[in-house]
Each structure stands twice: as C-alpha cells, then as structure tokens.
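Here the complex is missing one protein chain, while the rest keep their positions.
For reference, chains read A, B and C in written order, and residue numbers begin at 1 within each chain.
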C-alpha cells in the first residue's frame, strides 16, 4: 500500500511526514523512542561552516499555544556533521534533508557544496529565515532580490535539489516564493517562525536572552496555512509545510492548502512520538475522507471540483 | 489617586484601558454589564462613508488560543453613527476614539472630516490594516508611501488628533510606523490582526466565507509585544497597544514594551467584564511592582536603568 | 444577562456523543422564554478560547436549575463532557426565544426538531402544554444511536421519530413524516435544527404561522461582534444577529443561503 508515498525533487518519501529542522537534532535523541526509518525524512538541525555556540540562555519561553525560541543556530559545524552525524544516520532507511545556514552567501555556498555530496543527503533546505541570529538568516529571507541570488548561487554548487525555507515575517510571501522560484529553487519549505517576544512580569525585561525569539507551535498554524494556501496557487514548486502541526488532521489541512508534505517541529517536544503517531493515523483518515492517496487531497481548499492533484508517487 | 491616568494627544484618559475597535460595537451591548464610564475610552467599530453589509457568513473560526474573523467592516455608515451611536455614547464620561475605514482615500477623508466634528470624538483611529475587505484596508497599511500620504490627507481635515492603526502583516513595522509619523500622525495603535486561515477537516475548504480572516487573541500576543517593543524605540509617537490582551498583567507587559495605553479586543468575547476587571486589578499590581504610576513602567523592557518614563498625565 | 460560575449538578450521557448537563445558579431566574441559550466557557485556559452557544433545554425557576443537552463533537463540547469540575463558567441567558402566550390554548402545535436542534423544543413543549395547547413532535436524527428524549417528549404529546438511515422510527426526514402523517394542518409550527431542515419545513408549512431557531458561529454572543449574522428578506435590514435578534425568528423572515 503506497497511499502515503510522495515523490518530490530529490526525495522519494515513503510518507510525507518528517521532523522540522532544529526540533529533532540529528535524530539521536528521538531514536530512543522509535525506529526513525518509519519517518518520511528528517530535516536535520541547521549546519553552518564552523561550529556555533549559539545564543546565551534563556533560549526558550512559552506563550499561549506556542513557544518562542532563540537557539541561535548552535551546531557542531559542517565537518562534524559530515563526519559523525550523517554517517550515523545512514543506519536508517531515509533520505535526509540538510538545513543549511550562515551569515553570508559564502557560508551557504560552502556548506551546500560539501553537504550535498554526502551519501544520504537527498535535498538541501536553505534556511534564509532564521530570526535569531544577528547577521544573515532572516535578512536573506525578507528581500526577494537577495533570496533569488542566494538560491541561484547555491543551486550552482549543490549536487541535490534545493528547497528554500521561507520566513513568514514579510509583507508578501508569494513575492518571496516567486523570487526563489526564479532563482531556481526545486521546492519550498514554509514557514519558519514569526518573530515574537515575552517579557518577565516582574522585571519587565525580555525573558529570552536574545530579547526576541521565533514563535512556533499551534498558535501560528492559521498563519502558516494561509501562506501555504497563497503560495501553492502562485508557484508550481512543491511545498513542504510546517507551522503548528501536531496531529494527522493538521497534516491533512496543510495538504488541502496545497502542500505536498508536512514537517512537525514544536510538537515533538510535547509528544516525542508525534511523528510516528501521525504516520499511523493517516490511513484511517484517508479512509474517512474517501481518498485513495494522500495527495488526492492536495490543494482541495482552492481547487475547483474535479481538478487533478499532483506530485503523487 | 491618579495612578492610572494617562494623557495622550487629544485623549485625557482616567485609565489607559479601552475596548479595541470591532470588539465592542458602539458600546450598547456591554453597557448591560457595567458602567462604561469606568473605561478609559472606547474605540468604536470601524465607520465607513456608507452603510456596509459586511461579508457573508461564517465570519469567525476558532484557532488554538485565537480566533479568525472576517466581519468585513459591517457598520451602519457615517450618518447613522453620527446621528445615533455617538449621541447615545454621550451619556458616558468618556472620550471616544472613532475607527475609520474605507476603500479609497476619499472615503477616509470624508469620514474623518465629519466624525472628528462630533462632540465626544476625541481622536481618530485610521484603520489602514483591515485584512478582510477586498479593496482598501490592508492595502493602505502595507505600503509606507501610501500610508504616509493617507495620514497627511486625513490630518488636514481632522479636527482631532489622528492615530494610525498598523498592520502586523509587513516585513518592517518600524518602516510603516515612521512613514505614519512623517505623514503627521499623532499616535499609533497596534496591532491589527495577522492574516490567517482555517480549513474544514471534512471538505478541506476554508471555514470562513471570506476564505482568509484576521487572527486575534492570546496567540498573537508575542508578535504584538515584539512590534510595540520595536516601534516604541524607533518613533516618538505614543502607542495604544493591542493584540491578545486579556489580563492586567498583559497590560503591564505592553506598557513595559513601550505602549502608553492598551486596548482589549477578543477577550471581551470570552469575558464581557474583562476591561472592568483589568482596571480594578491594576492598582494592586502597581503596588506589587512598587510603581506609583502605571507609566513609570513604560518602556522598561528596553530602557536603561534610571531613565525616565513618559506621557504621564 | 450575567456571567456565573454555575454549579454542575449532573452531566450524564443520553446517547452516542449526546450529554445532558444540569446546572444551578442565579442565571436561571433571568430566563424569559424557551429557546434562549447560554454561552459556555469549557476551558480555564486559552484553548479553546471562545465560548460555546448551547440552548437551554429546560429550566425550573423555583429551584434555580436548568439543563442543557449537547453533542460532544469538537474540542469544547468534548471538554464539557469530560469535565470533572463541579462548576462551569456560563454567560446568559442570551437571545430571544419562542413567545408562549395565553392564546395558544386549544391550538394544535407542531414542534419540529433536527439533531441537536431538538433540546430547546422540550421546554417549549412543556410550556405550550401547560398553557393548554396540544402538541405533536416530529424529531429527526441521523440514526437510532443518537436519539434522545423520546420518552420525555412522548409524555407531553404525540412524538414521531425520523432517522436518516431508518434505524429508528420512520426512514427519512422530518418533512417526510409531516407529509405522511398529515400534520400540515397544525395551527402553528416551531422548528429548530440544521438550515436545510428549516428551509424545507418553511416551504412545506408555508400556509401556517411558524417560528424557526437559527444557528450561526458566534464570537461574543451578546450582539457586539457581528459574527453571527443571517440574511433577512426585509431589504432595509441587510442582516440580523442570531445572538440577539434571534436565535428564534418568525417564519419567512430569513433568507437561507
């Protein structure tokens, strides 16, 4: 039965469910809970050319139905990821999506070139939307021209398809999406976090050391859904959606909005089994909706009756 | 005791708490619950030159810690508001903030001219951020140039100070704020709703007839807080803050972020007494924080120790 | 109209997903007509955020008690069903219900309910009977397992059940039953249920006076937010509000979209 299999540029997924970058490390911790081979893919933690210590603490704060984080791209650096983390992940039957980040275009190019050559890296996710670093990150993700150029440069060196991760902190998400498409992106992932803040009641100072942080979790789902709905109608690029997904029905919502796959971030912290549970629940939901294949539901929020769905494996 | 009194352009407020526009009608319904004279002010429902029927139903949908609405500026029109609603409100000891909207600049100018002449209208709130109408609304609120021009034009005709209501659906909220400042705004109100969407699980279609709606409630508070924090440091305009406020501590947060007053929207639906309760609770919180006056806390999130607060009455 | 932490005297399952909650408090003394509703907060946190509108299905103003009957289908109503708390936050009574005057005496009244539209008809029927009317109930449900209050209604008057799948009573819709049983000659009708049912009933019973109770997604429940509007035929009034102008409207007043 392949009701869940999805084929996207570079990615032959047994199901369209994967943990979102930064919310699953490099998989080691969650491998204690279930067999990671059950997943469609893993979007690994952002990798930068050199090791990064990340931001001071506190790095997280809770908000109504959401959380703020400012981890600051802490990661062991390109070399360690290639030599240790990726080989460790080879034991699982999975294509890996490598999330790459940096402070300047050169950083992205360097990481893209090297990491895309790794055996199990099937696609890159260009993180041009991290709100938690002083330089780079979100700066690339809020100006269409910059995003287009960066995408084109990374495409030149990458041996695997390139997905660009969009920031929701923009006036026009479709403009950003189109710029990435023009730059040669093979797909989009969306959304990264919304910039937010929490203050300590007593002192009135920001709870997070970085002052602002990225808002994730169910609170942002309506915004993410709307953006996927808009972008999927305006570009032909496949979308891997994320933003508040914590149940199989949330996944159906994003597929209906026009996504072809879905990533789960914050919900892993609430329930470490959430990805596994979603994958197990999807078939019965497809039964309930009378759908043979999950992608038969793709775009049904905006598609006129009878139109065909796409990207089915 | 005037620990809560706040003096802003055009507004001499006995306390800085008021219901947000569209969430309190013209006050009639909530006057059944408590004496509206207890409020600092009321931001009345958006008024347009002519009566508007608004959008088809469903107009609201619930989300995690939030709600979506697409009322579509239903209102009885300028004439009725001036002849019936505003005179009715005269029985309360309150300055009124009139929220004005339209499809084109002429609409705003027309409403501003007339409504600012009403006896109890002490300030205008220029709604350039309504996401739920096809024309106008948010279009004015996402382009700095357009916002500046509109502000300037309205200023020319208004007999009372003009506050501009900012949309959070922009790449740079400070750029928008500065544009309004340049246009001559006397103050800012922020934030309006984030554009979002909810889908029906079964059909996959948008729940709201208008397809997208504006997200409000506690879910958006971290975004609102961050924006007030940014804007209050970049302009000298006083800010009336809103976005997810539902308790006295939420008010303290926004004052700490840099606002001078606070408006309560969605929370009125959850608890019709919320504004009254907040006003009653504030003094004991000031005691707890050792603050003589609420504005002694203004901007303490970003202010260096010992700096003075402002806008105190 | 008050907001009250009402005492939960009982919360019992009546049928598949259908629960009856008995509440007591001051709020009961303010109820004016059958068909009014309350707005219930099901969580003390922000999820879900909004209240849930639920009809008052019966009330006793001597004992200050009332019951609501609800279907536990979504987040909020499921919380109600599972609530282990002994009080619940209720806003009400809201809306204007069915007027029951002395002139109903001797009249034959047809009460038509569909699914979770059935509950408010129970108090209405009690009051009609008390005032000397004779009542006939036609109640439509999905299937046998969600039927409730058949006995209670039967004690007040003839009670005919229709189920969509024929698993109980007649197979079909309430309009089929009304047709088959020749009930179109009642003196007046009162209907509450899904919009398609209301539309069909209004058409079928166009020749007699009637009242319908509407549902709409709500924000405030008190008339301020303009979420709950419905279109009316009167061209001078583009919209009416279900929460305050309704939920009960006169037959012919509404445009069913």
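The working rule: contacts are C-beta pairs under 8 Å (C-beta built on N, C-alpha and C of every residue); 3 or more make two chains touch, one makes a residue touch a chain.
If you're wondering where the values come from, they're calculated on a predicted model, not measured in any experiment.
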Contact residue for the chain not shown (choose from A:102, A:141, A:217 or A:258): A:217
Chain A residues that touch the omitted chain in the full complex: 22-25, 28-30, 32-33, 45, 51, 53-54, 56-62, 64-67, 69, 71, 74, 217-219, 246, 266, 268-273
Chain C, residues in touch with the chain not shown (by the definition above): 43, 45-48, 75, 79, 84-85
On chain B, residues whose C-beta touches the chain left out of the figure: 64-65, 218
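One rule holds in what follows: only the chains that are shown with their structure count from here on.
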Chain-level touch network, classified as line, ring, star, complete or other: complete
Pair of chains whose C-beta contact count is the highest in the structure: A-B
Most central chain, Cα average position: B
Between chain C and chain B, distance of the C-alpha-averaged centres to the nearest whole Å: 36
Separation of chain A from chain C, taking each centre as the mean of its C-alpha atoms, in whole Å: 46
For chain C, residues that touch 2 or more chains besides their own: 46-47
Shared interface positions of chain B, touching two or more other chains: 64-66, 217-219
